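Removed from the display is one protein chain of the complex; every other protein chain stays in position.
Let's look at chain A:
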Amino acid sequence: MIDSVKSFLGWFFVTGDPMIYGADASIALVSIGIVAVLTYFKKWKWLWNEWLTTVDHKKIGIMYIIAALLMLFRGGMDALMMRAQLTLPNMHFLDAEHYNQVFTTHGTIMIIFVAMPFIFGLMNIAVPLQIGARDVAYPFLNALSFWLFFFGAMLFNLSFVIGGSPDAGWSSYAPYAGAEMNPGVGQNYYLIGVQISGIGSLATGINFLVTILKMRAPGMTLFKMPMFTWSILITSVIVVFAFPAFTVALALMTIDRLFGAHFFTIAAGGSPMLWANLFWFWGHPEVYIVLLPVFGIFSEVIATFAHKTLFGYAVMVWSMVAISVLSFITWLHHFFTMGNTAPVNAFFSISTMLIAIPTGVKIFNWLFTLNKGRIQFTTPMLWALAFIPNFTIGGVTGVMLAMAPADYQYHNSYFLVAHFHSTLIAGTVFGIFCGLHYWWPKMFGYMLDEVKGKWSFWIFMISFNICFMPMYFLGLMGMTRRMYTYPAGLGWTPINVVMSIGAAGMGIGFALMAYNIVWSAVRGKKDTTGDPWNGRTLEWATASPAAEYNFAHIPEIKSRDAFAAMKEARAAGHAETVPPYKAIHMPNNTGIPVIMSAFMFIAGFGFVFEWYWMGIPGLIGVVACMIARSFVYDDHHYIPVEKVKQTEAATGRLS
């Protein structure tokens, strides 16, 4: 009996590696610490009422960003571990199996649990404010999306200490990821964790599509929307079309692994290439799901700090539309070398190159927004400016990769790795850091420190170049991705050393940013105006942080850059009449999203281990929550006029 318990525990928990034990201990300590602090300060009720049950888009956005920052820390640690292992040839810091798990979780976490939720967080905060709405179209669904993402991410991360991490790469190619060559629970964690959070992503796409189409303030026609809102509208459309393919692919592979089907196996007519097609049919649009929103952020920030309207607004919109359409017809360029005929490769080569045209147009429009501007070098502006040259490098190497015969030499090499980090870091990561600094005062009511912000920017950005520019050469020298070690004497060593130094520098830059966040929370300059940057769009027209209802009066929109126009009108002495307040209709908080997602987590954990006694009741719990929700009739309330008056007076807007 005791032996069987022992052997179960040895299989259930990941054992044998001191680093894992260290992680076990720190996870236990942090958990105990959180529980102790919440209990000591009697904060459980506050946590439940203010955060866990909230449907307020601003709070959900903040939770997204906190979770994404934590995941960024974990994904970054994975990256540093990989760089440590590859610094010198024949290192034994990590063994092959551990390294394979680390690069798999690094990729999956960075894309699915950092880039997307960070962007979802920023859009939750900014979009309803930018369009003058009081919340998103479906506040309940919004909370559910967040909690599904959160519990999906937690399930995925659990693999690190319980059962073992996935190790087939973030692209999880069949047949290697199938049950035959990859037994154990690691791949199940990947499939189910990503699936759960993917359902949330799909719901977010639908939610913001409807929000932007239906809830804009009166007068804000589509072509008067802020560029960030435009980028989210287009991104939402991509999400709605791309994610179902991924959902299906994950489900099919789950059925393969758990129930012995043969969609992607070697045996019984399964087609491994089908996985590659389905995965990238989602995977390539996914790239634009995490890029278009940051294009939107850069558009806002560059216009704000150049003190000009965005140059070529209509062209900016149409180029994003063009990118979104093209993003669905380029997926095959991820496997030019998988035996396609010349005509097929030719088609996808050209379709991929075409994306460079609208993207190039956008770059020039940003440059011409700066032209004849009055450029102000704030921290968010530095991130936006650094994006232009760095992302262009990622863009031009992307065109080089698009040329199929040349791609035969780049594919799966570090040239490719360098390219997608050039785009994803100089694009997405610079973009989310830019947005974080830009909207921080709107989220919390105080500024992040500029001096520390600039230091972290310079350290991170320079280190990024030290880390990833040499990587292009390493790829041309023949080093392939996902190698856990390499022999000496190939000329790869000096480049790897330089790259590891760069990676460490990026870690320092990020640590400094984290320090800045903590420092500013205590000493940061308060933003009492609601408009610390002299902004141009509506989110700056309300208090920082915005009241629960966002706007006491829904603004009337007459032009683009609505808030800039209002300020001009005010300066010109046009008196505004403040109409009387009305009671404001708002959704009620609800605990169902978090409980339902917790059931999803339980079900997911059960299916990971193929414990159907646990998985099926978990799913029943999910359904029970849906039924419970459908009987909730009391789901909204009115904020009385008195309360609105009080809140507005407190922010000094009622004079």
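In the analysis below, a residue touches a chain if its C-beta (ideal position, glycine included) is under 8 Å from a C-beta of that chain, and two chains touch if they have at least 3 such contacts; residues count from 1.
The definition used in the following text is that contacts and distances are computed from a predicted model.
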Undepicted complex member, UniProt protein name, chosen from "Putative tricarboxylic transport membrane protein", "Tripartite-type tricarboxylate transporter, receptor component TctC", "Cytochrome aa3 subunit 2" or "Helicase": "Cytochrome aa3 subunit 2"
Residue of A:L52, A:M273, A:I508 or A:A624 in touch with the missing chain, whole complex considered: A:M273
Hidden-chain contact residue, picked from the options A:H307, A:K582 or A:H637: A:H307
Residue touching the undisplayed chain, where the options are A:G10, A:G33, A:P389 or A:P640: A:P389
Touching residues on chain A - with respect to the absent chain: 96-97, 100, 168-169, 173, 175-176, 180-181, 265-273, 306-315, 335, 337-339, 341-342, 344-346, 349-350, 353-354, 356-357, 360-361, 363-365, 367-368, 370-375, 377, 385-386, 388-389, 392-393, 396-397, 399-400, 403-413, 458, 461-462, 465, 469, 473, 475-478, 480-486, 490-491
